[in-house]
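Please read the structure below before turning to the comments.
A protein chain is absent from this complex, but the other protein chains hold their places.
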Amino acid sequence: MINSRFFNRSELIGFLSLLLLLAVILPFFLDTFRLNLVAKYLTYAFVALGLVMCWGYGGILSLGQGVFFGLGGYCMAMFLKLEASSVANTKIQSTPGIPDFMDWNQITALPMFWKPFHSLPLTIIAILLVPTLLAFIIGAAMFKRRVGGVYFAIITQAIAAIATILIIGQQGYTGGINGMTDLRTLNGWDIRTDHAKVILYFFEVFVLFACIITAQFIRLTKLGRILVAMREQEDRVRFSGYSVANFKIFAFCAAAMFASIGGAMFTLQIGFMSPSFVGIVPSIEMVIYTAVGGRMSIFGAVYGTLLVNYAKTMLSESFPELWLFGLGGLFIAVVLFFPSGLSGIWRDHVARHIDRLIAMRSEKSKRAWAIKSAADGAPAE
Amino acid sequence: MLVGHQPKEFLLAVEGLTVSFDGFKAVNDLSFYVEENEIRVIIGPNGAGKTTVLDLICGKTKATSGSVQFRGKELTKLKENQIVQAGVGRKFQTPSVYDDLTVFENLEISYPRGRSVFGSLMFKRDAAVRERVEEVAEMIFLKDRLNMYADVLSHGQKQWLEIGMLLIQDPDLLMLDEPVAGMSVSERGKTAELLNTIIKNRSVLVIEHDMKFVEDIAHKVTVLHQGQILSEGTMEKVQNDPKVIEVYLGH
Amino acid sequence: MFGDYSIGDLGAIFAMQGFAGLILFSVYVLMALGLAIIFGQMGVINMAHGEFMILGAYVTWMTSSFFQSHLPSLFSGYFFVAMILAFIASGALGMLVEWALIRHLYKRPLDTLLATWGLSLILQQAYRSVFGAREVGVELPQWMMGSKQVTDTIEVPINGIFVMCLTLAITVVVAWIMYKSRWGKQVRAVVQNRVMAGAVGINTEKVDRYTFGLGCGIAGIAGSAFTMIGSTGPTSGQLYIVDTFLVVVFGGAASLFGTIASAFTISQAQSTMEFFMSGSMAKVLTLLTIVAILMIRPQGLFALKVRK
Partner (left out) sequence: MSDEKKPGLHSPLRRKLLMGMAALPAMSLLPRTSFAQAPATSAINTTGLAVTDTEVTVGILHSVTGTMAISETGSVQAEKLAIDQINAMGGVLGRKIKFIQEDGASDWPTFAEKAKKLLVNDKVAAIMGCWTSASRKAVLPVMEQYNGMLYYPTFYEGLEQSKNVIYTGQEATQQILAGLDWVSKTKNGKSYYLIGSDYIWPRTSMKIARKHIEGKLGGKVAGEEYFPLGHTQFNSVINKIKLTKPDVIYAAVVGGSNVAFYKQLKAAGIDLSKQTMLTISVTEDEIDGIGGENIAGAYACMKYFQSLDNPNNKEFVAAFKKMWGEKTVIGDVTQAAYLGPWLWKMTVEKAGSFDIDKIAAASAGIEFTKAPEGYVKIHPNHHLWSKARVGQAQLDGQFKVVYETPELIEPDPFPKGYQ
């Protein structure tokens, strides 16, 4: 029976090996510096996960995920910045107690929209809701009018451009191009120490798996199947009595929320946030992580993100000039030769061999393996 | 669903329907009426506006003027999904099924429950759903293929699957756009048989070119030409109408 | 705001602002024409369009250096040679790219976006490796510099007039090619029904390749013209890509007239707003307005209403 279980075999392998990799192998073998790098990569995995939902399943390519990533990151950063800008820490300013960049821009009182970020619960709510709300507004405006495909991609790209110019231009409120730097403590707990980094890493892995499971849950409900159906035959779904726009809005909002969580994690891990994550370039890079992993695969997205970023770090350490050639080539190769990304390679090459292997072994010792391979739920066909 | 329903004179009343694309009137001041449990076939040469009429009824195309009344509801003011929920089902000319889903899932999506975003999140595949899906699968000759992905089906099977997807919606008005086009002779026979079983208790609006097939099923035939009605009536009447012979059947 | 100026000054403001808007308009049209052909007619999203422009700019720079050192006597006319070379270079690269990359992706427009983005990264790094990371300056011949005094207060820059004339000429040629020539008819036939066009004997592959080449070639000319007003560096192309796409989409993708009209609207709006607020805010407001209008009217300003 199809879909009778939460994970099929391939997904189970993907899930367990990812869990093993992130929760055991990497923390065990990497020093704190490298582990922190992995933590940074994983923040992008949240975005990639969201893109699987809205691009892979829903067929909606957003080139503005950086906006949501940035919003989440900025919300977190505002909280941390306020905590770092205590009156005691900012004695030398003309107005102590406000963030340094405000002081430099002759702002003498904390702006209204900053005030809620004194409170951690409100900040968390903002991280979850603000980007989702924005996505809802954009999505409602666009999908209700059947803007889709290429047009949606270009418009989201324009939104990313607008967001960047706004953040850079309004530096009294946002820190401008420098972003919000020098974030120190979370409710008094120093997030810069190696010890904290490790704890934050595990926290992030935990949240990531929570998101993966949520995404998998959504995928397995009828809603997940409707998304797939919509991508293939939008009109058929519409004339089966569904409001296609609402489902697209849902997928886009979910993607925005995942991206925002990733952004907040990024701020915690790296200790600052800047407009360079909001613009067009990072947004498109996040799409390529998803494409490399396989736009249809939840686990593929995470593996793809890790792989591309690892390659980026490695290449740019040893051959900085070559990095752009490598990344550009990767875009082209994925699109031309591996449209299903890593997960496609896994499915077409690796998984097939495993299936054959299992089949062969069960041929040989039919009785011994019969029970086990039935439990494995060998291919649905 | 229809049992016990107060019968009305007309199920569908199309009046003065007009749509123009940049000045070209694809459908021009069209009026016709469909009764309960009637099978109506629309025929006409290419470009007569047949598919556009279906598009207008189901909301895919917005009318420039005119009205479409379905059980007293004005359809031109509703959204597509609301029109479906009012009881109008539409099958497209080319088979539109979801290749990446199984036959079961294809049918299940059309099951009329959990159609909102959160409804579909909470949707449970309970016994009622299974039963109904299997029942319909039996009718459309796909019972043994429930777990196959739709992309491996033959063209005819896909047509049946789409008909099945409409069936499971249980619409009061079923609109079919060339249901037997591209089918083999044996498939046509089976399709006619299928249509004859599913038209019980509902009205059907069919576009078809295959005159043999039309003769088999039609209660009444409407002939469209250049967006207007050329002739209407029983097959016999239409076939003998000199206007019709001239523009359509004659060549 | 106006209190400080006399009536005469105000007249001059509006005249000169209008002219500034016209220059911006020409720039947008030059950028967008090539893209309107590639995106509007072929449905290919060419994110490397800016890099094709920059190739034209580099070709212009090389031509000017060549004339300076080898043919100084002919320097005043080098720009025309440079534009032709820029067209050929960008067009040839475009055809190569079409052959190697784009033709495999006609059925997947969103994937052309990703692939051409990859291409743009490669081209940027190639420019950096070949020409260096620093920006290069193109020296203009004497006759193109300076401005023409119209009245006491109104002056118009000569290179601005030149860009406008060039835009006009290219637009006329492109319109002729697309709407009057036999080849243009073939292009439109292929766009509307590829299979049918093939069946009636049009070599669709060739049409695709030349159409893409033409679009890229025009980008090359645009890049060449840009050396007069902007800078040429490996990443300069990226600055233009969003604006260019918005111009094309705002105009209604398939319509050349729409592209021109939208370039006019956007440029006038932006240059007028720039006068009353900071450049950053003017840009934000312009983009926001375009996005808002596109949300209300997604098909763009001038799209035909057709049965889909």
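Order as written gives the chain letters A, B and C; numbering starts at 1 within each chain.
Keep this in mind: a residue touches a chain if its C-beta (ideal position, glycine included) is under 8 Å from a C-beta of that chain, and two chains touch if they have at least 3 such contacts.
The structure presented is a predicted model; accordingly, all values stated were derived computationally and were not measured.
> Over the full complex, note down every shown chain the hidden chain is touching.
Hidden chain, whole complex, touched shown chains: A, C.
> Tell me which of A:68, A:201 or A:323 is the one touching the absent chain.
Counting the whole complex, the residue in contact with the absent chain is A:323.
> Which residue among A:70, A:99, A:224 or A:271 touches the omitted chain?
That would be A:271, which touches the missing chain.
> Which one touches the absent chain: C:13, C:177 or C:191?
Result: among the candidates, C:13 touches the missing chain.
> Just checking the interface: what residues of chain C touch the absent partner chain?
4-5, 9, 12-13, 16-17, 19-20, 23-24, 27, 125, 128-130, 132-139, 145-147, 149, 153, 155, 157-160, 228-236, 239, 270-271, 274-275, 278-280, 283
> If you put the missing chain back, which residues of chain A would it touch?
These residues of chain A touch the chain that is not shown: 31-33, 36-37, 40, 92, 94, 100-101, 103-106, 165, 168-169, 171, 176-179, 181-182, 192, 270-272, 274, 276-277, 313, 316-317, 320-321, 323-324.
Throughout what follows, only the chains that are shown with their structure count from here on.
> Write out the two chains that share the greatest number of C-beta pairs in contact.
Top of the contact-pair ranking: A-C.
> Between chain A and chain C, what is the gap in Å from one C-alpha centre to the other?
34
> Which residues belonging to chain A are in contact with no fewer than two other chains?
Within chain A, no residue contacts more than one other chain.
> Multi-chain contacts in chain B: which residues touch at least two other chains?
none
> Quick one: in the complex, what on chain B touches chain A?
These residues of chain B touch chain A: 58, 60, 79-81, 84-85, 89-90, 92, 96-102, 104-106, 108-110, 112, 114-117, 120-123, 147-148, 162, 165, 169.
> What residues of chain A sit close enough to touch chain B in their complex?
Chain A reaches chain B through residues 1-2, 218, 221-223, 225-226, 228-229, 232-233, 235-244, 246-247, 249-250, 380-381.
> What does chain A use to touch chain C in their complex?
Answer in residue numbers: 61, 63, 141-142, 145-147, 149-151, 153-155, 157-159, 161-162, 165-166, 168-169, 280-281, 284, 287-288, 291, 321, 324-325, 327-332, 334-336, 339.
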